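Only one structure is covered here, and it is reproduced in the block below.
Missing here: one protein chain of the complex. Every other protein chain is in place.
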Amino acid sequence: MVKGIEKYGLPVVHMATVVPISLTIGANRIIPGVGIPYPLGDPTQGEVDSKKIRKRMVRRALKALQTPVDGQTVFEKDDF
Amino acid sequence: MKLELGKIFIKDIQFSDQTCVKDHVLYVNKEEVEKLVLEDDKLLECHLDIARPGDSTRITPVKDVIEPRVKVSGGEIFPGMIGKVTPQVGEGRTHALDGCCVVTVGRIVGFQEGVIDMSGPAADYCPFSKTVNLCVVIEPKEGLETHVYEKAGRMAGLKVATYLGEAGRNVEPDTLETFETKPIFEQAAMYPDLPKVGYVHMLQSQGLLHDTYYYGVDAKQFIPTFMYPTEIMDGAIVSGNCVAPCDKVTTYHHFHNPVIEDLYKHHGKDVNFMGVILTNENVFLADKERHSDMVAKLAEWMGLDGVLITEEGYGNPDTDLMMNCRKVEQKGVKVVLITDEFPGKDGKSQSLADTCEEATALASCGQGNATLQFPAMDKVIGTMEYIENQIGGWAGCVNPDGSFEAELQIIIASTIANGFNKLAARGY
């Protein structure tokens, strides 16, 4: 799906827990998800903190979308 | 560790006033079994039915399939689940009622419960179309939470299988086989000229409702460890997970692990079977990384020359499979993978969700997306109500007469990725 969309020239940030699969299928901008049952957030830490985690990850996604990449890039940290 | 496994061949099951085995027939006291199941107050109703090979009978939705076994030399079957965890697991003598199974059936828990047809085209794909099955159909209390219901169903099956297994305690088995794996240095010294081979056994632990259990421990909570193969023959591993029906390693399949059975056949001839490395398939990347590192470390530490790896399920567990493959190969150990494929109904898409260069040898267990016509059956044990929502079905796939079309995925253990079946896929 990532490639199908990106070939129209739209930047796609793939937020996925299983980064190896994301790399295999060919996503170019990748942000590791928290876990398969909850990629954006961590409900085991309570709703408030879970939402904070989600917001930080979405901010990182926006930043990744504004960042030029040469090839497949995994954005592991907020600072890049 | 040495286990004697006695097989008592069972050709039929019949209801009777006393539970016993006589002349290869398992007689079952219906009331006693139903009472046993209803000891659990989560379950409202229970009824029993018998399905025989060749019958025009469909069983669905199937939760688990279990062979009745009993420890006759001390120790208890299903340690940590039903029995106590005693030192006898994998040692001494065990009797199995070979050819019959307990099948738990009932209202669906997830999407992941499948179909067994006792005749017709689907029977070619299912190992349990060839066994005589005692179906335990359960009805949960109204509004039962799904995790609680899953556990009640799982325990009902194990309890019935344990109860039936007792009937084989004092019966002279038809065959008696001995399986032995020695402690690591002794085993290595036993066949110094043969290549040392291990089995990396991946248990499904995706947290879909519940998971596989190792001595009663939830499989997502352990770290990779060594097992003597005979421990598994005594029920040290029990299925409790929800995975696509075709991929389900039922509790029966843990008893009859094909890689273990076949490696023992080759043991001392062309390989030296050193034992099992048990691992899992968790949903967090850090677990996948850590546990594949540990698998590779164990393979190296055991001095293995070759390893077979099996997985349970598809999708993200393909990543665990490939990580294990790559890391074990990087230790200089040769790897062969056993798994099934999901290349779409037309077979034209990619078979696996993940790949690696080191995966040069793979034995296919067939492709699960191929479709099949399921004819109407005279009798349905359970209910057809959920077919369209079960994995492998789709909206509108069922016809008014009870026939339907679905992917092979919907059949229990049809493409089971541990190599139990002869089904395979090849490139056309």
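Read from first to last, the chains carry the letters A and B; within each, the first residue is number 1.
Operating definition for what follows: contacts are C-beta pairs under 8 Å (C-beta built on N, C-alpha and C of every residue); 3 or more make two chains touch, one makes a residue touch a chain.
As a convention for this text, contacts and distances are computed from a predicted model.
Trainee: Missing chain, UniProt name, options "Glycine reductase", "ATP synthase subunit a", "Sugar ABC transporter permease" or "TldD/PmbA family protein": which is it?
Mentor: When "Glycine reductase", "ATP synthase subunit a", "Sugar ABC transporter permease" or "TldD/PmbA family protein" are compared with UniProt, the left-out chain turns out to be "Glycine reductase".
Trainee: Tell me which of B:Phe78, B:Tyr214 or B:Tyr314 is the one touching the absent chain.
Mentor: Going through B:Phe78, B:Tyr214 or B:Tyr314 one by one, B:Tyr314 is the residue touching the chain not shown.
Trainee: Touching the missing chain, which residues of subunit A?
Mentor: Those residues of subunit A that touch the unshown chain are 1-18, 21-22, 24-29, 33, 36-41, 43, 47, 50-51, 54-55, 57-59, 61-62, 65-71.
Trainee: On subunit B, what residues meet the omitted chain?
Mentor: 110-112, 124, 195, 197, 206-209, 244, 258-259, 261-263, 266, 270-271, 283, 305-308, 314-316, 334, 336-338, 341-352, 355-357, 359-370, 389, 391-392, 394-395, 407-409, 418-428
Quick note on the criterion: only the chains that are shown with their structure count from here on.
Trainee: So how far apart, in whole Å, are subunit A and subunit B when each is placed at the average of its C-alpha atoms?
Mentor: Whole-Å distance between the two chain centres: 36.
Trainee: Would you mind writing out the residues of subunit B in touch with subunit A in their complex?
Mentor: It is residues 206-207, 283-285, 288, 316, 318-319, 322-323, 353-355 of subunit B that touch subunit A.
Trainee: What part of subunit A is in contact with subunit B in the complex they form?
Mentor: Residues 17-21, 24, 32, 35-37.
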